[in-house]
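Below you will find the structure I want to go over with you.
One chain of protein is taken out of this complex; the other chains stay put.
On to chain A.
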């Protein structure tokens, strides 16, 4: 071996050693698992949110008698939406339980006023049998997205269901239980059960002019966990307003927008709503955020809107998080809440609270001249507009539209309203934020524009009656409650292309069995109060036949309450209310009512003098700014 070859071989060996050394510092492709840490114990997103309700499903063996079993049966469908079939069919005898299926249309909600056992005996085999009649009113069908769909306008609301029961031994037990042998085709649920098994939840959509929020009442099962409620609410928001609202509300979340993941809490008290890129095309981002904030305000203290995972900076909002208070003014109910009421006393408008004064539009020199012989009035929330119905010298009535902001006569301008006639003019109701008002005139509904001209209000569906005697515009200005032919309705209010051009949408009847209805007013954004006589239960605490007074119903006819429970049986002639602030809660706002020539105020369920007075003053025609 030559010396050169030896050197070459040595160089190769050294090179190989270097290569082997460097080859040892590559990226590993194997190895044992390395534990970084123990996985954090996570679980649900906070104990206070995991409102897992206890399992208290109604079962037939707890019923003590046939009537009790039927009452439990009306609760069963609402107890657990995920187990309707098993829960409800448990009330049926085994032969019919196997074939019974839930109604795909949803839960039929009925207000049961009485359960009557019409027959209870033993048959020839010695088996106990009974027949129970449930009577009440049909409220509607609780369908998808928590929407309560009212029955068609012409359909009778009267409800009656006859149940045949048989008493059979409890399987694997020694006792007996009553079971239904003739299951109804619908999946039934009583309003009473609905009030306990479902939470009324308000979604908010935008008004057509994108200036305010329009409430849309929905129902969420109390069995749904709070974290999931957020996701469900956002899904409902994405699906748009309920059909009943129609064109009175629009969705400022663009069509086609999808939810990216569930709506979850990220960090402390911040809930993230992550939407698909379609949301980036929203022309009214502020209204979109307001919809989310107000709709989720009970489930999410603070929100962050994300599009495709990236936080959205909303104009006018500091940071990327917001809550309902950020968009407080977008809910018109908050503006009029807590405002002072007024009434007419001796032909003059006076504040219901003694230490209050009249707004400028009612206290200027011109107004001072016109604030006489007043029969009814309406006032805007900002105090800039007033509509006065005054007694004319010819024995009729005249209507004046007053607006603040002029240069003469104390800066108030009053314009006589034309086209309404001189007789049969009811209590006007101003649309919020405008000078347009609705006025019932001799059974018809007229709108008064800012120019003082009156127009006939049209209906998208022909009203069953037509004799409109009272009207009240909701704080959002997109819904209206009216009394026509002695029946109470709520309907969407559509604004036409011209000033004062209004259209009443699909009418939804409320309290259909009530009589002697006088006036109606909005006490909450989803509740109306009216004067009338009726009953909601023949067996419950309000039993004892129809009661006169001030009743409060939800706009979908589900919930009801007699506000004047301890104040006699009189039906008030007139009433007015300021809505409660939805951000603060409250059963209703301040209600002023006029009965027997005196003014009274409802606080809670107590009726008393208004404004801390010792006795009810003389007066009539109460009203609140709207």
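The rule we apply is simple: a residue touches a chain if its C-beta (ideal position, glycine included) is under 8 Å from a C-beta of that chain, and two chains touch if they have at least 3 such contacts; residues count from 1.
Heads up, the rule we're going with is that contacts and distances are computed from a predicted model.
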Undisplayed chain, where the name is taken from the UniProt record, one of "NADH-quinone oxidoreductase subunit C/D", "Sensor histidine kinase MtrB", "Alkyl hydroperoxide reductase" or "Ubiquinone biosynthesis protein UbiU": "Sensor histidine kinase MtrB"
Consider the whole complex, including the chain that is not shown, and state which of A:166, A:222, A:239 or A:264 touches that chain. A:264
Please pick, from A:38, A:268 or A:355, the residue that touches the omitted chain in the full complex. A:38
Given the contact definition stated above, which residue among A:227, A:463, A:492 or A:582 touches the chain not shown here? A:227
It is residues of chain A that touch the chain not shown, namely 1, 3, 6-7, 10-11, 14-15, 17-19, 21-45, 50, 82, 223-225, 227-228, 230-231, 260-266, 309
